[in-house]
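Of the protein chains in this complex, all but one are displayed in their positions.
A and B are the chain letters, set down in written order, and residue numbers restart from 1 in every chain.
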Amino acid sequence: MTIDFTLNGKAQHVQIRSGDRLVYVLQKLGDFPSLVPDCLSGNCGHCLVFMDSRLIYSCITPAFKAKDTSIVTYEGFSKTDECKDIVQALTEAAAFPCDFCYKAKVLMIAELLERVPMPEPAQILEQLDIVSCTCTDPVPLTKAIALAAEARNKRKFKRANK
Amino acid sequence: MRISEIFYPSSLNELLELVASNSGIVLLAGGTELAGRQTSRTLEFPEQIASIARIPELRKTVRSEQYVEVGSATTLSGLLSLSSGALPFPLPAAIHAIANGAVRNAATLGGNLCCKWRFMDLWPFLACLDAQIELRSRHASRWANLGHLCDEKGLPSVPDGAILTRVRIPVHEHNFVFQKKLGNSRFPSPETASFVCMADIDQNKIGTFKLIFAGENALRNKDIETSLIGRRIPLSQKESQQVIEAYSEAFEKLTGRKSFQLDALVEESLSRLVPL
Partner (left out) sequence: MIAKQQNLENLPLLTTLSVPEMLSATVIRSRTAKAINHQVVHSRLPAGYRMITPKDIEEEGCKTDYSPILPIFADEQVRYRGEPLGLIVGPDPVICDELAEAVELTYEEQEPQFIWESFASSQIAYRKTFVYGDPDEAFKKAARVEQGIYHNGVFDHHYSEPMGALATWEYDKMVVYCASQWPSHVRDAVATVLRVPAADVAIKTTEIGTALDGRLWLPSQVACQAALAARLCRKPIKILFTRKEDYLYTSKQARSSVTIKSATDSNGRFLALDIVMILNIGAYNPMAEELVNQAMAAITGFYSCPSIRIEAYAVKTNVVPLGALGSIGSSHAFFAIEAHINHLAKVLPKTPAEIKSANILLKGHSNFGAEPLEAEIPFRRITEKLEELSDYKRKYASYELVKKRDPGCREGVVRGIAITLGYQSDRSFFQIPAMNSYAVEVTLDRTLNLTINTHGAAGSPSVRAMWKTTASRFLSMDEKDIHLLPPVCNNQNQCGPMTLSRGATVVNQLIERACRALQKRRFRESLPIIARAQTRLPPRVTWEQNSLVGQPFAGASWCGTAIEIQVDRLTGEAQPLCVWMVIDAGRIVMPDRALSSLRASILNALNLCIGEEFSPEKVSEESYLYQRVISPNLYPTMEIEFLGSDRATRSKGLGELPFATIPPAFYSALTQAIGLEPQQLPLQGSDILKRLEEE
């Protein structure tokens, strides 16, 4: 079967099989190092993408569900100011997610801040559950999220003021 | 890989037609249960699938003074994003305890209630709240109590040819609620279960009492519940012990085994029934 959707802003017209996982289909459409079909059970977060602005595990999403949706991978998100806020905050807070989960953690933080601009510590901890990699010390990661929230709100506030 | 036929109905009427003309067609909204349980690189689906996540009628929410009516394809995150107070206590906490945010972005209320192989987390809460579900087929529509929908094996089941379209959740809040989730693997394991006890206390007497323990099976005993109505609280030790034993027996009859956890939970909820 063939489905249409947009991927990082570009229209796609793709031949898929009913049993294809979305992550494998997306992998074939370009160079997306952020997309790793790892646990295949909605756990590790190495396949996270935004689908219609909602963060989902593309490994447990059947590809056919992508029809008529808008999908954004980390590579598409990385060009945004929101991503820059988060990357900067991770460096400032000396939080060092490993190369395996870095991009997933950035998307995870982005989704939280989009939903809750000034998250409480309990909300931050709940969000960390989306990426199961235990490489990162939660203390600086929590600090990084708080810094990213501040940077994001400052940037948006300044824009509103202009 | 088996190749399945995928349908994309764009409206509820289209979906109902599809279901009427294709017996055995399986509805997929979030797919977190159907796909989440599979661990091979490719997914195996039934022969015919209807992808229903984007049908607008199944995602509507209507609020009134007595209830909130939610479309069955509303995601769990969508439920949480309803305004504060829209959902009765302790439903928001129960939803937060399900998986994690990314799964909740895809998983739906209907999917949670219609899982064929076990009772999922929201089932006991909504059953205690006496939620109603709308079942529609091509030519018929009816509302039924969620608690009544089980097949002969005692598992959740929607009648053939019908689909679950809406869930009506009473917003009446009981003045006593005690709940506990067991098991903490991300994916529902045989140990995963939810215990919910709700009651109304009025002038130190039990007005209503509901207790459900649901996991791979669901335990609810209306005889025991009825026997508690009108009793004064706090219950005496003897009364509590009788209730604990009654539930323990009922569970053993249902599952063939004892559960120390259930006994502890029943005891705890009874001990918390104190005058307001």
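Worth a mention:
Keep this in mind: a residue touches a chain if its C-beta (ideal position, glycine included) is under 8 Å from a C-beta of that chain, and two chains touch if they have at least 3 such contacts.
Small disclaimer: the values here were computed from a predicted structure and weren't measured.
Annotation: of A:22, A:44 or A:66, A:44 touches the absent chain (contact as defined above). Within the full complex, the residue among B:22, B:61, B:189 or B:227 touching the omitted chain is B:189.
Interface residues of chain B with the unshown chain, by the touch rule above, are 1, 36-37, 39-42, 180, 182, 184-187, 189-191, 260-261, 264-265, 268.
In the full complex, chain A touches the omitted chain through residues 24, 33, 36, 38-41, 43-44, 94, 96, 98-101, 122, 125-126, 128-129, 132-140.
One rule holds in what follows: only the chains that are shown with their structure count from here on.
With each centre defined as the average position of its C-alpha atoms, the distance from chain A to chain B rounds to 30 Å. By the touch rule above, chain B contacts chain A in their complex via residues 1-6, 8, 28, 31-32, 35-36, 38-45, 49, 51, 53-54, 75, 77, 96, 99-103, 105-106, 186-187.
On chain A, the positions that touch chain B within their shared complex are 1, 17-21, 24, 37, 40-43, 45, 48, 54-57, 60-62, 64-65, 67-68, 108, 111-112, 126-127, 129-130, 132.
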